[in-house]
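Worksheet: one structure, shown below.
All protein chains of the complex are present and in place, except for one that has been dropped.
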Amino acid sequence: MPIIPVNYYIFLSLALFAIGIVGVLTRRNAIIIFMCIELMLNAVNILLVAFSKMHHVAAFALDKTTTVGTEAQLFVFFIMVVAAAEVTVGLAIIVMLYRNIHSVDINFLNRLKH
Amino acid sequence: MSKFIFLIPLLPFVGFLINGLGRNFLSKTLIGIIGSGVLVASFVLSLLAFSQVSEPGFTVQVINLFDFIKVAGLNIPFAFQIDQLSSLFLLIITGIGSLIHIYSIAYMHEETPAHFARYFAYLNLFVFSMLLLVMGANFIVMFIGWEGVGLCSYLLIGYWFGNNSYNNAAKKAFIMNRIGDLGFLLAIFWMLSQFGSITYAEVFAKASTAPVTVLTGITILLFIGAMGKSAQIPLYTWLPDAMAGPTPVSALIHAATMVTAGIYMIARSNVLYTLAPTAQHLVAIVGIATALLAATIALKQNDIKKILAYSTVSQLGLMFMALGVGAYTGGVFHVMTHAFFKALLFLGAGSVIHAMHHEQDIMKMGGLRKKLPITHITFLIGCLAIAGLPPFSGFFSKDEILAAAHDMHPIYYALGVITSLMTAFYMFRLYFLTFSGTFRGTEAQAEHLHESPFSMTFPLIILALFSIAGGWVGIPAVFAENAHKLSAFLLPVLPERHQHHHFSHSMELMMMGAVVLLIVVMILIAAKKFASVKSSEEKQLSGLGKFLANKWYVDEFYDLLVVKPVSQLAAFLSKVVDQKIIDGLVNGVGRGVQFSARQLRWLQSGQTGSYVLIMTVSIILFFIFQLLWKA
Partner (left out) sequence: MHITEILFWILTALALFSALMVVSSDNPVHSVLWLILVFMAITGHYILMNAQFLAIVNMIVYAGAIMVLFLFVIMFMNLNKDSEPQKSVWLRLAAVVSGGSLLLILVAALKDNGGYINSMKGEGSIGLIKNLGNTLFTEYVVPFEISSILFLSAMVGAVVLGKKESSTPAA
């Protein structure tokens, strides 16, 4: 029986998340920043599925018909739904931004200062 | 009965709303009809209430309208109480109020519609507040009315706000009233903490459980409230100045109704006062002192309204003395008769002033008897009534007060008699200077002289009838047994005076006769001195006369003692405390904020990236903190 500690998945997820954060912090292109945010969302998704599996395995040892862990996977499904909607609106905003300032460089978005 | 009771105060309030809001649209006729109509309607309702109260077997009715204040352990309902005392005051207020409203229609006819409506709106609001004051079933509702009448008094004294001295008079009245109101308010709080309630019934039921010192404190505070509202020493100086208002206002507010609110309040809380003899003595002493002081000042005044004002202060003093010696019925009786003849005198004075084109100096009048016949007759009746000659109403009420005073202490009696004599003298000085002799005014005024229109003389006639007959409800036992109907009527609310000594009827009759004789002598002296004054030139006053004409210099004394120091304190506060300390503080805070804002500004780069960086660093710090916390 192949066994992988859940910690590995946690570390994988955290690594992806940290890479996403570094991307958000270092890049100036709004689209790339947006992609990094998607990356962070996916890191969380992995974590959810891994925990779902973990609990399922624990419950399965006692009861062969258990459905423990279903909710977590549905949750991931809803996250994807929301992410899709978010991407639609976000990209629309970026398109409008480009139309207005002819750039997607967030350094030009310093109106908050004024 | 409870079904229509709430309409009695509500109708004037509706009148106030209509006149106040519609002052730019309504015609003067309509304003007058609305303003007086609501009062007549509520007078009719008051009559109904009164007739039901006077039926045998009537018990006190308390009508709860709604909960006014309801917090833990404290419930103050907005409730009306209808009993003998409040129904009597209802009649006086709405009855005399109606007459004065009708009178005002003619008296104020020179005003523009908007100001005319403003006048009637204030007047209606005043009646509303006054009705709240007497109808309330607890001290809070009374206090609401109490403040309301103070406000209306202020508004009406300053009715002609174009004249700055009138405004000052209004402010003076308001501020002096506020001093008294503070006493009243403190008394309410004290009662609340002592008895846990301020409803009349509960307070009076629990009164005997409280220590005498507490009751004395409460009653003295209540009396301070009464001092302000009813113009007693030391807070009386506002009332003569209040004559700046239109004359019908002086008649209604500053003679017949509002200034008697203090009497009503003390009569209402007679249970407390009976348990606190010290406070009662204080009431009597202040009352008689005020009566004497005001009477002496009235001797030397020349302004027709000022004389009446000081006379009012003096009569109020007598009423307080009556309350102080325990003759609550006598005090209320005098309130009633005084309301009749003083309203009559003020309205008569108003009629004279109207005819004289707003001339108020009696030295410039004279010989008005022929030109103003109705005013003359009614005014004479008023003077006879206030002087206290039988069978006019003033005789009976004053006699009752003097009898009670004698019962308490002869000194009170002697001072009361002296006050009465002075009253007779200055009232007839006023009467003779105004109506007999030759006219001393200008030619233009002489040509203009005319009797007032019917809507002004009608109230005079009605009030004159009541000034004659109003006292017959309280005929003393000397003349007929059980003829004191008022005392019997008020017995459930006001206890009968506890008699210390009992005179034989012959002795009492003799004293009465002696007083009446002295009063007649006074009138004759006044007639001899003033009936045929020729010139309007004043004699140069000296000594005591000057002292009295200047009102004992009380105003100047107050100016020196209170007004000047307060002004100086205010100047100090404004120049030093406000400009230096407060402004410095405020500006310092502003500068500090600006300085720190400049230091912090570099954080706000406007770059989203830097905000995200700060956020990340903060999250890291939070995690570190949490880890350390666990460890």
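What to note about this one:
The letters A and B name the chains in turn, as written, and every chain counts its residues from 1.
The rule is short, and it goes like this: a contact is a pair of C-beta atoms (placed from the backbone, for glycine too) under 8 Å apart; a residue touches a chain by one contact, two chains touch by 3 or more.
These figures come from a predicted structure and were not determined experimentally.
Listed by residue number, the positions of subunit B touching the unshown chain are 609, 613, 616-617, 619-620, 623-624, 626-627.
Mapped onto subunit A, the footprint of the missing chain covers residues 1-12, 14-23, 25-29, 31-32, 34-36, 38-39, 42, 45-46, 49-50, 52-54, 56-58, 60, 66-71, 73-74, 76-78, 80-89, 91-96, 98-100, 104-105, 107.
As a working rule, only the chains that are shown with their structure count from here on.
In terms of their C-alpha centroids, the spacing between subunit A and subunit B amounts to 79 Å. Contact residues of subunit A toward subunit B in the complex are 21, 24-25, 28, 106-107, 109-114. Those residues of subunit B lying in contact with subunit A across their complex are 604-609, 612-613, 616.
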